[in-house]
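Excerpt of the complex: some chains, original placement.
Letters A, B, C and D mark the chains in the order given here, with residues in each chain numbered from 1 onward.
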Amino acid sequence: MRKPNIRLRRKATPKSRTNVFQPPGTISYVGEDRTGEVSAETILYDETHFSKQNGIFLDQLKENRVNWFNVDGVHDIAILEKIGSKFHLHHLLLEDIANTTQRPKTEFYGNYIYQCIKMISYDAENHELNEEQVSLILTEDAVITFQEKTGDVFENIRDRIENSRGRIRSVKSDYLFYALIDSIIDHYFIAVEQIGEYLDQLEDEIFDNPQKDSLNKAQKNKRMLLQLRRAIFPLRESISRLLKEDSALIESKTHAYFQDAYDHCIQIIETVESYREINAGLRDMYLSSVSHKMNQIMQVLTIMSSIFIPLTFLAGIYGMNLPDMPEMGWENAYSYFWIACGVIFFSLLGFFKWKKWL
Amino acid sequence: MRKPNIRLRRKATPKSRTNVFQPPGTISYVGEDRTGEVSAETILYDETHFSKQNGIFLDQLKENRVNWFNVDGVHDIAILEKIGSKFHLHHLLLEDIANTTQRPKTEFYGNYIYQCIKMISYDAENHELNEEQVSLILTEDAVITFQEKTGDVFENIRDRIENSRGRIRSVKSDYLFYALIDSIIDHYFIAVEQIGEYLDQLEDEIFDNPQKDSLNKAQKNKRMLLQLRRAIFPLRESISRLLKEDSALIESKTHAYFQDAYDHCIQIIETVESYREINAGLRDMYLSSVSHKMNQIMQVLTIMSSIFIPLTFLAGIYGMNLPDMPEMGWENAYSYFWIACGVIFFSLLGFFKWKKWL
Amino acid sequence: MRKPNIRLRRKATPKSRTNVFQPPGTISYVGEDRTGEVSAETILYDETHFSKQNGIFLDQLKENRVNWFNVDGVHDIAILEKIGSKFHLHHLLLEDIANTTQRPKTEFYGNYIYQCIKMISYDAENHELNEEQVSLILTEDAVITFQEKTGDVFENIRDRIENSRGRIRSVKSDYLFYALIDSIIDHYFIAVEQIGEYLDQLEDEIFDNPQKDSLNKAQKNKRMLLQLRRAIFPLRESISRLLKEDSALIESKTHAYFQDAYDHCIQIIETVESYREINAGLRDMYLSSVSHKMNQIMQVLTIMSSIFIPLTFLAGIYGMNLPDMPEMGWENAYSYFWIACGVIFFSLLGFFKWKKWL
Amino acid sequence: MRKPNIRLRRKATPKSRTNVFQPPGTISYVGEDRTGEVSAETILYDETHFSKQNGIFLDQLKENRVNWFNVDGVHDIAILEKIGSKFHLHHLLLEDIANTTQRPKTEFYGNYIYQCIKMISYDAENHELNEEQVSLILTEDAVITFQEKTGDVFENIRDRIENSRGRIRSVKSDYLFYALIDSIIDHYFIAVEQIGEYLDQLEDEIFDNPQKDSLNKAQKNKRMLLQLRRAIFPLRESISRLLKEDSALIESKTHAYFQDAYDHCIQIIETVESYREINAGLRDMYLSSVSHKMNQIMQVLTIMSSIFIPLTFLAGIYGMNLPDMPEMGWENAYSYFWIACGVIFFSLLGFFKWKKWL
């Protein structure tokens, strides 16, 4: 029942890098096999207006408003090219968007910023992390997001925009850009917390009743912590660059928000590093726990064997058919035999007690 | 009896980050469940005056005096907002105060400094560290402290203020700010010392009589040292920044005090790092100690078995009912049998002695 | 069957550094024994022309065209010297080209750039990495490449040049220089991916059925990951220098391409580092898996022995020939014997069940 | 006999930090319990004069001469205060002198330099390091040294001063300051060398005859190396600062001497780090050595058991009283029995030989 979710996941590994034999800058999808339809959404708003439509309507883009274009699916190259030509995106950037094995990074182009980030959500059923690459592009009036597939962690942001909760409707696209990144980071906290709880349970399991697959679970934890680490370390760097580079696209009052996001990254990193150490310690506890059990079994065997082996030898002697064994003529021979057995038995028992083996 | 305090603590893990789905800057409590009343205290003093009242009396704030407002409990958002608006605190800062899973840090705002710090006290009964997040705000005339709950390590400071011990009454709010941080650091020393003593005991236990849970205790120690490390490393950074940034809020003659606090941080860090190494070494000692015990038991088993197995075989032979066994006709057959047994016994004993297995 | 490819390869270790006793700058081949003929190829192109010939035709070099001279085999010192004198290459550089144990590096000379790089291809049959040192020299109009032997990963580039695929025909020699490096990096991805898959299989093998050579396979993986690491770490540095040094030989529009290559290096480095950690974890899983199996066997032995040893002793007693054993006169003695055996048997079984050893 | 010196020392841990509840800058002794009298010594010299007196005679301080005041014992606060007021020392500095759990450090005050350093001498009898904190204060004309107790490593310096050996009498107080530090560093070399020799012996012991406490000895070594490391790493930093800060108190011609001391620090650090690695390797050797011994014992048990178990069964069969056992009627049954035993015996022996278990 518990077994299946212990198999180490492989789905994150793309089957083949089909673009290896392509010229650089060729836009070709690299990632898990996907054939589904690409869906998209256009959300336009300012302090007074709001509209939300399915599909990408690039012609509705208006200045002095926030234009959010969201694409779910980057395996359809045509859409990438359409958006790329509208916003004059570099062809190497489009290649990066289509390659979902990317490392998180920030790139500053004259009039837009490109942010690659890993959206991670915790799958409690399989104790796995679902990872999706999100590419965000910030221009003066628009935010364009590319996801690998439908479903994301941005529902609360859509809700805040629609219902004017918080300050989001009164500020510009850089704040939306921040809010999306912030929401992704917030979900890292949830993933880290879940791994922490699993770690606690595993520690208890190993202490109370070590299982054959306990260390495999620890190995799986290690992989998940590595996965988080590979998502969050470069993100910290990215946000640090967003803070340092003085891009006109990010207003100065948004800086405090990115500083806050930066703090959160460090907090997650420290927790991940702690968990890695605790996880590594499980191995020692496991070996200790298993060897303790082994020792107890060995002790019983030793004691049983050590006590009965000489007794059995004694019984063997008086089962011999040799002639003229004097003990055969003794009157209380049988009683003496039992007395001898008792003496041997209690001497050995005492010896083991004295050695503290019992 | 000893068992309960070996369970690894979990209380520091907040149940859920309820602010995940809130807009950034929303002040919402994140931490252990707390519902109790929030208590507070206002201490006002200068060289000649002193007053101490329960409750927050922001209207009594006077220039050229030190005004210390202390709040025990950050789950009551209303109080945070009241103080925040009086001192014009940034809403992201208030969010940080209410989030007690914060990493220690210093933030410089124009006319105030924010210091987040972990107050740690050692709980001898459960061999645990009680941790409480303290937020300090230093303005020109006031220090505001926010704690998670009632009880702290500041009693000696209150006493020094009330009874004019030391120089505290003659100096400004920056010195109070320092004195509070200093007192927290002093208690780190106590925690480190206690862990060191526990480490000594554990080392002895493992050498003399390794227990099933010895390595679990080491794992618990590791967690405690990690906890201290996560409190003290960022604090060192913070104090370093307090020394480097030339804020007008901190007078130059207070610098020597912060330098002293900085030295203490490094001293604690080095001790913690040493203890981590010593703690890691316990594992090897444990395995060695356990395998030594195991080996001794195995030796006894081996010697008993190896000696009696051939003897028992010999006895078995003369218990056979086969016809015409020549030994059956020998006169001193039984004596010869015992001589043979003796020869086998002492040969094997000699062999083991020679092999140094005995 | 699987065994042979587990032997750790040694062929990468040159037999002897014959140049140790030579004056510095003496060009002498250092590497695997090679005696075969050196082959070469000259490809010349611009937007409108294309020619490809076997052999090196240095006299055909023309300005304002891209001239690619490729040499397969650096053990023929004469060819090195001929090219060296044509392009005025430093004699220490020629020594480096002939020494195939070189570390990847970039060197800037006034009018040419020297890039040493390791070309790696994955050999699936032996689970090995085939490594070949490639030296690239970029001048204003030419790229000269030196390989150790025939065969490379540049076929797709030759194809792109011949068939004008991509932008390669319309740009200068710096782009060809980049394209060759890019193709080598692309093949690192393939190698890393294959090692990742092998790692997954090994993890399964260790969990399900640990083999004698499982850890040897892990050790071999470790060596391969080390090999990749030694190729890719210095390459990252190299590309970083290519980006920073503002050489006139590399046009500014090619910078974006090198930045992309740089990103790929970091991506490979991170994957390699992750795999190294996962690989290291296999050892713990192995020990756990093996000790689990051992424990199960020990338990069976313990239980069999512990149960039958007292029973055998009992049977031994009633095989004795001592006189006046009262049990011999009892009517249902044999039945009582079996009842006693049953009681002992089930008591011990219950004891083991209670101890959770069964 | 060997046992006592293996107990890990605890005396370096102060019983309680009594100054925790004191205001900062309160001078209170922190260290091992000490109640003895404080002794002191005043040595005054220049190229032509020399005087040496017991006790501190601050009034005899003369310019253009070197005045060395040495205090053995810092638990007498009165003396600290007397000297402190004479030389106008900062009260936080006096607090540091009285706190012997200090980390080595250098502090530059306008007209004096404070150097805290650990004086370490090797105690061969207990294989321990005796550590004493020495505080040095360098002023233009004086060097003041504070030790924890009587006895130091400065005898050769006193001798050189008294007998005008070397250049010490012809130079100023900065050279005395250097000479004292140099002598302390020289004794680190002795300690490191002794630990190295102990390491060699331990390596031999573990290989030839691993003991129960062998790994405890390695753990003790680890603690000693950690202790040295905590003394020498900050000292290197200190000397580096002495070289970099261009204090008027240290003449330029003394720089070469401090550079030499700096080199020695690095040399000690490298040796300590090497020894730490070698020490860590002892653990593997120990486990290997112990498991080798265990294996040999197991082999004997296995062979004895495996050979005699079937033989004993055979003997058991012909001890049965079942009717009509055909072998009972055979003429040479007993000879056949021995032949069968021989066949079994030699077959199994051959099997073990073939398996290379014998």
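Just so we're on the same page, contacts are C-beta pairs under 8 Å (C-beta built on N, C-alpha and C of every residue); 3 or more make two chains touch, one makes a residue touch a chain.
Bear in mind that the values here come from a model prediction, so they are computed numbers and not experimental data.
Visitor: How many copies of the chain make up the whole complex, given that 4 are shown?
Guide: Per the structure file, the complete homomer consists of 5 copies.
Methods note: only the chains that are shown with their structure count from here on.
Visitor: Give me the set of chains touching chain A intersected with the set touching chain B.
Guide: Of all the chains present, none is in contact with both chain A and chain B.
Visitor: Would you mind working out whether chain A and chain C touch using mostly the same residue numbers, over half shared, or mostly different ones?
Guide: Because under half of the interface numbers appear in both copies, chain C and chain A meet with different residues.
Visitor: Report, in degrees rounded to the nearest 5, the angle of the rotation taking chain B onto chain C when the C-alpha atoms are fitted.
Guide: Angle of the fitting rotation, chain B to chain C: 145 degrees.
Visitor: What's the distance between the Cα centroids of chain C and chain D, rounded to whole Å?
Guide: The mean C-alpha positions of chain C and chain D differ by 42 Å.
Visitor: Using Cα averages as centroids, what's the distance between chain A and chain C in whole Å?
Guide: 26
Visitor: Listing for chain D: what residues touch at least two other chains?
Guide: 319
Visitor: Have a look at which chains touch which and call the overall pattern line, ring, star, complete or other.
Guide: Graph shape, chains as nodes and touching pairs as edges: a line.
Visitor: By the touch definition up top, name every chain pair that qualifies.
Guide: Result of the pairwise touch check is A-B, A-C, B-D.
Visitor: Give the list of chain A residues in touch with chain B in this complex.
Guide: Contact set of chain A toward chain B: 156, 160, 165-168, 178-179, 182, 186-187, 189-190, 193, 196-197, 200, 203, 207, 256-257, 260, 263, 266-267, 270, 274, 277-278, 281, 284-285, 287-289, 291-292, 294-295, 298-299, 301-302, 305-306, 309-310, 312-313, 316-317, 319-326, 355-357.
Visitor: If you look only at chain D, which of its residues touch chain B in the complex?
Guide: 8, 10, 13-14, 17, 20-26, 90, 92, 95-96, 101-103, 105, 209, 212-216, 218-219, 222-223, 226, 230, 283, 286-287, 290-291, 293-294, 296-298, 300-301, 304-305, 308-309, 311-312, 315-316, 318-321, 327-331, 333-334, 337
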